[in-house]
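Everything on this sheet refers to the single structure shown next.
Of the protein chains in this complex, one is absent; all others appear in place.
Our next item is chain A:
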């Protein structure tokens, strides 16, 4: 094929769509290639959409995007085997005109986004896999090879938005293979329930929704979290842990999810639901230190492929959209100035990432992945201790409060020691900073 494009975007997830849309909207000649049958077909269902990142790309997205519910209540739960202990934050302020977070169904939102990409003028080709990057003699990326006959296509720049595995970046030597301790395996199910049942169980009405983020003994001491999100007529239920931990413990994600669903605090929320769509997906959780070089001669990397995920806050798609947009804006600025897509010129992309929340947030938590990996007591001892303490405190059994306090403190000291407790506090504060 002799046709040449300004840019080729590989992948039609949030990062690829953001990049393709932004460039096409600016009048660039854009080709986007997605291996799935349609955009979203390969993507794990049910997730949180952070409005801000999308608003910066499509300001009036609320008008026609398929949104499920906006979040008015956030619950953080710590689970041991019998109990949960948690904080809830609910506010009517979240019932605002332009809500800040929504539950969405990925397959639907990706499809919607892709429609916008097409309307903006990009050429979108699905069911086609990019198998390799084409390079010239000097090593500059000049296009892509696809798995179709007559499938070499050329462009000034290739934007890799091909997700966590990014085999392309690996094969081209832009990135090392994923390390098991830098990637979580998450499994997810959709539980269908009538709308009014969800409203009642979660104490919401209309378009209001709830998010529950959960940590604790459900992950059997592995580094990981679980979640429940309320969609319109379904609940997204999932759990994920580091691949290295699964390897070490021999636990299976499926068994973990089963145990989670059967937890006495969780089961009543799911009761009577019809389960559909079991899906598994990787999440890059290596954080700041795992980010590879994300640009070079004729190429850039965005989204999960560049490890842009804030695991603690469960932010991925917003980072994907933001990195996609910033990559696109870099290309636009260079085009405008008539400059070539060289390594030196594309370095502007990295600089704009540094100035955004993306790198700032990931940098803030740069030590957290390693810290949690080495300190699994936060996923085993502490949930049990906190739960025991709460139980002691709330049970009225003729024992005086002073004695109870003593019991609670002794519980902690016995498990972790004074030194351990102090050390954990300092370490956690440091990693958090």
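In this text, a contact is a pair of C-beta atoms (placed from the backbone, for glycine too) under 8 Å apart; a residue touches a chain by one contact, two chains touch by 3 or more; residues count from 1.
Here is the rule we go by: contacts and distances are computed from a predicted model.
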item: Candidate names "ATP-binding cassette domain-containing protein", "Acetolactate synthase small subunit", "Protein FixA" or "Branched-chain amino acid ABC transporter permease"; UniProt protein name, chain not shown; value: "Protein FixA"
item: Touch criterion as defined above, residue of A:86, A:151, A:180 or A:340 at the omitted chain; value: A:151
item: Which of A:12, A:28 or A:124 contacts the chain that the document leaves out; value: A:124
item: Where the missing chain touches chain A, by residue; value: 1, 3, 37-38, 41, 105, 107-108, 123-125, 127-128, 146, 148-151, 153, 192, 194, 233, 274, 276
